[in-house]
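Just one protein chain is left out here, and the rest sit where they should.
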Amino acid sequence: MGSESAVTAVTHVLPYLVAAYVFLVGCYGLATSRNLIHAVGCLAVCQSATYVLLLAVGYRDGGTAPVFSDIRPGSRPVVDPVVQALTLTDVVVGATVTALLLALTVQIAKRHGTVDPDELRELRG
Amino acid sequence: MADAVVVVALLAVAGLATAAVANRDPARQALVLAVLGTALAVLFTVLQAPDVGLSQLAVGSALTPLLIMLSVRKVRRRSAHGKDSKQ
Amino acid sequence: MNPRARLWLVVLGGGGLAALLVAACLRLPAFGGPWHPYGDRAVRAALARHIANTIASVNFDQRAFDTMGEMTILFAAVLGCVVLLRQARDEHRDPPEPCEVAAPVRRYALVVLPIALVTGLYVIAHGQLSPGGGFQGGVVAATALHLMYLGADYAALERIRPVEAFEIGDALSASAYLVLGFAGVLAGGAFLANTLLPYGTFNTLSSGGTVPLLNAAIGMEVASAVVVLLARFLDQAVEIEEGSGS
Amino acid sequence: MNGWILAATVVLAVGLGTTLWGVATGPLGRRVVAQNLSTALVCPGLLLLSQGYDRTSYVDLALLLALLGPVGTLVFARLLADELAEEQPRAWGLTWAAAGLGAVVVAVLCAVTGPGRSMVKLLIVGALLVGGNLLASRAMSGGFPGVSRG
Partner (left out) sequence: MHRLLPLLPAVPLLGAGLLVAGGRHLPRPVAEAFGCLAAATTAALAIVLLPHSSPALVEWVGGWFPKGGESVGIVLIGDGPSLGMAALVSLLTLAALAYSWHYFDEPPRGHAGTFPALILLFQGGMCGFAVAGDLFNAFVFFELMSAVAYALTGYRIDEAKAVQGALSFALVNSLGAYFMLMGIALLYARTGELAMAKIAEGLNAAAGHHGPDALTLTAFVLVLTGLLVKSAAVPFQFWLPDAHAVAPTPVCMLLSGVMVELGVYGVWRVYGTVFSGPGGLPAADVTRTLVVLGVLTGAVGAVMCWYQRHIKRLLAFSTIAHTGLFLIAVGVLKAEADDGAALYILGHAGVKAALFACAGILLDRYGTVDEFSLHGRARHLRGVGATFAVAGLALAGLPPFGTGLGKAVSEEAVGAPLTVVYVAASALTGAAVLRVAARVFLGFGPRPEEREGEEREEDKTSGADEEPETRQRLVRVPRTMGTVPAVLLAAALAVGVVPGFAGLVGHAVDEAGTWGVFSSVHWTATGVLLDLLSTLLAVGLALVAVTRPGLLSAPEWALPLRRLQSGHVGDYVAWLLVGTTLLGALALPAVLR
């Protein structure tokens, strides 16, 4: 196996591995966070992993966007439009959920006087 | 070799994601998240998804940082307010 | 649980998850592969309906039902934020002091505001032709209004932004999307069927049947929703104070 | 692979690399500068990519970034005004270098595309990018003097 095929093998899975890594990093940050706003940010990181995975799945070598305002249909190979639509949905969902979570965090800061999950001493048992 | 730019964008996203998790102060994290949004937009462009790139730019570079920074400001102002009243 | 125990759990659980994900990644089709059956069908379907931007066709025609759900999530989240960030019983409003802004920043904001607004509308209008659409353009247009806050102060922003009107606009445009869906059923076809209007000429603003209408409804919905969302957060960050007054 | 994409790769690698390093470490002021630079460096990269892929419609991305990037920086400058007032972050050398890069890229692309609608769009992007970038730097180093609350 030459070094060139090793490189190809890496580029064949690298995007997926990056998505997996970003997802895991986000989960780690969420579990160990000491600040709820930071935790919400980590959740956003987790979500960006889903964007990367979806778009990586839909990519086609040498393809271009399936948008035919400036190219003739059929003149070039195109990538998968469906994953792009899914990701678009996902981006909007992510932004709105982030807003909701931040709204709850603001209220927690008001009612508990802290946003450190270690100091939230209710709801035990 | 055409993949070089994809690899660059992927590594940038991975690095920025790590930085976003590692920076525990929310204001600093918001800065990293803003740059992460830009890097994701680049990645989406090189993956030939300009539509997604546009929405990521719109959401990631101004909206999300603004929301986070407003929350940070509210939370900080609260704690500052609390300290004042204790004194 | 103490942080140490939690870290062990994270290592255990994360390790397992990492193993699963890596094993799955190695079995995925190679990155950049040529096999995208659904994608190829979607491109053909978009061209058949004279829509230049396939993503817009998937979003507003082929999978318009997903977009309906997504739009409703945005609508629900805004309604949720209105509820969650309302003025609590023990709070009062305290109008913020005017703020000084350096002259160049003020000029920049005032110049860029109209440009950003026009760009937002342009991105919405060209949704079914070039990259962009209701979501992207709506966010840009809404963000543009908030240049008023950056270039002047909160009072200036409040003058150009009647939140109530935007709340109603948000609800009305969300309803408009749904009504367009119902129109398909009333016309004897399927829900959200794109068969009511002619498909027009390829690569023009009026092409694609109901796609431009749904796109416009989404654009208005997103713009209003983002304005209301930011208004609630700005209220909290700038205006609403705790205690019964100081 | 063509020269444009190669150039974009280099610009993006350098740009994202330096901003990653800048935004993740050091004092707050430096991080805001890095965030501002990310716009200034990535935007030319996007323009080059659009040329490299031979897709004029991709220019919209650069337009949006040139428009919203500085707005994002202004948000940080406004809401972190108290912290930044102590640091007065300045990096005029870097800022001008980035602005110069943007100007050069826009000029080269204009020369390649020739007169027409695309050229107007490119010029708008260039103006927004350079103007926004310089202005945002100005705002960071004291554009919001009297922000206590509001």
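Order of writing sets the labels: A, B, C and D. Residues in every chain begin at 1.
Heads up, the rule we're going with is that a contact is a pair of C-beta atoms (placed from the backbone, for glycine too) under 8 Å apart; a residue touches a chain by one contact, two chains touch by 3 or more.
Note that this is a predicted model, so its numbers are computed, not measured.
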{"item": "Interface partners of the hidden chain - shown chains only, full complex considered", "value": "A, C"}
{"item": "Those residues of chain A which, in the complete complex, touch the missing chain", "value": "19, 23, 27, 30-33, 36, 39-40, 43, 46-47, 49-50, 53-54, 57, 82-83, 86, 89-90, 93, 96-97, 100-101, 104-105, 107-108, 111-112, 117-118, 120-125"}
{"item": "Where the unshown chain meets chain C, residue by residue", "value": "1, 6, 9-10, 12-17, 19-21, 23-24, 26-29, 35-39, 41-42, 45, 58, 61-66, 68-70, 72-73, 75-77, 79-84, 86-90, 164, 167-168, 170-172, 174-175, 178-179, 181-182, 184-185, 189-195"}
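Everything that follows uses one rule, which is that only the chains that are shown with their structure count from here on.
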{"item": "Between A-D and A-C, the pair joined by more C-beta contacts", "value": "A-C"}
{"item": "CA centroid of chain B to CA centroid of chain D, Å", "value": "16"}
{"item": "Contacts with 2+ other chains: residues of chain B", "value": "2-3, 22, 30, 48, 50-51, 53-55, 57-59, 62-63, 66-67, 70-74, 77-78"}
{"item": "Sites on chain D at which at least two other chains make contact", "value": "53, 55, 57-58, 60-61, 64, 68, 71, 75, 149"}
{"item": "Chain-level touch network, classified as line, ring, star, complete or other", "value": "complete"}
{"item": "Sites on chain A touched by chain D in the complex", "value": "64-65, 67, 69-71"}
{"item": "For the chain C and chain A complex, residues of the former touching the latter", "value": "3, 6-7, 9-10, 14, 17-18, 21-22, 25-26, 28, 30-34, 36, 38-39, 42-43, 46-47, 52-55, 57-59, 63, 66-67, 70, 73-74, 77-78, 80-81, 84-85, 88, 126, 129-131, 135, 203, 222, 229, 232-233, 236, 242"}
{"item": "Chain C contact footprint on chain A (complex, rising order)", "value": "11-17, 20, 23-24, 27-28, 31-32, 56-61, 65-70, 73, 77-86, 88-89, 91-93, 96-97, 99-100, 102-104, 106-107, 110, 118"}
